[in-house]
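For this view, one protein chain was removed and the others were kept in their places.
After this line comes chain A, so read on.
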Amino acid sequence: MTGKQKILYFITLHRTGLWVTALSLLLLLFPLVEDNPYTLGITNLIAIYSIVVLGLNLFIGYAGQISLGHAAFFGLGAYGSAIATVNFSVNPWLAMVIVAVLVALVALLIGIPILRLSGHYLAMATLGMNFVFHTILLQWDEVTGGPSGFSGIPSLSIGEYEFWDEVSLHYLIWTFAMLALLFSLNLVRSGVGRGLAALAGDETAAAALGVNTRNAKVKVFVLSAIFASFAGSLFAHTYSFVSPDSFDIFAATDMVIMVVIGGMGSIWGSLFGAALITLLPEWMDLFETYKDFVHGGILVLVLMFLPQGLVTGLIDIGKTKLALRRQKDAEA
């Protein structure tokens, strides 16, 4: 191998790692270039949603299931951290972990019965779950603060260092997001990930290949709930205030839209989907006012023309074209 071939080989072999490193470097330098707190606030929100969407994409895109209820797990994380730190003065880091464990248990208890359902029935069941959770947030006001929300949530801190300004939050939240990204990328490149992809393709075939389909679905559901819970905790500590609006069914469908835009089973696409849907209202006031219409419209258009999702759909078309062209070249 020549030097150039060696370099190319190294790049192909480690392309995922290199992409992750490149993105990390970019994020490391970003606050030096862009120090507008408003902009950083938005990119931080993108990072928080990315964590939820990465988990949800494993469940929807990889395991081939559907959930219209992940705003509930996101909300459980947020309210869990809020209540634990304010009412019980638990250390925020510890609270984050305890809440994630509790959310995992809740997801397990809910997941075992409802993941026997599939398709529309599963969509309805998860939607119902989100409705119930949102109603509890609104009605149980002595604990949740009701419709007016829950305020006074402390910032996260290490020793004396507090994560309260946008720049420090940027590093904190993106660290979590990059870890979520790395875990997801690792998972889908493993045998477990291929088992999930098989599950999304065809359950009978997956079982015939040795995938414990029922078990695998529940596991991914729990995993995605844990991701959502951590994102929720970060959300609560970032804004020091949470209200039920952030966790209603529209929030839940927005998360699904982010997955669909990014593409079913596309890990990198998840970041793109989270970014696009978070940024849209910032770009145009029109989107702000008619947000739900616009999001609904995007969802319908993407599902009609690229049912695998925007990014994945385009990549699939590219791969097919490339393969066919290479065959033509080989024949010529």
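Here is the rule we go by: contacts are C-beta pairs under 8 Å (C-beta built on N, C-alpha and C of every residue); 3 or more make two chains touch, one makes a residue touch a chain; residues count from 1.
Following the convention adopted for this analysis, contacts and distances are computed from a predicted model.
Asks: What protein name does the UniProt record of the undisplayed chain give, "Methane monooxygenase/ammonia monooxygenase subunit B", "C-type cytochrome", "ABC transmembrane type-1 domain-containing protein" or "Amino acid/amide ABC transporter ATP-binding protein 1, HAAT family"?
Replies: For the chain missing from the view, the UniProt record says "Amino acid/amide ABC transporter ATP-binding protein 1, HAAT family".
Asks: Touching the absent chain in the whole complex: find that residue among A:His170, A:Lys219 or A:His295.
Replies: Going through A:His170, A:Lys219 or A:His295 one by one, A:Lys219 is the residue touching the chain not shown.
Asks: Consider the whole complex, including the chain that is not shown, and state which of A:Gly3, A:Gly119, A:Gly159 or A:Gly210 touches that chain.
Replies: Candidates A:Gly3, A:Gly119, A:Gly159 or A:Gly210; residue touching the omitted chain: A:Gly210.
Asks: Tell me which of A:Val167, A:Leu187 or A:Leu279 is the one touching the absent chain.
Replies: That would be A:Leu187, which touches the missing chain.
Asks: Take the complete complex as the reference. Which residues in chain A touch the chain that isn't displayed?
Replies: 183-184, 186-187, 189-195, 197-198, 200-202, 204-213, 219-220, 223, 265, 308, 316, 319-320, 323-324, 330
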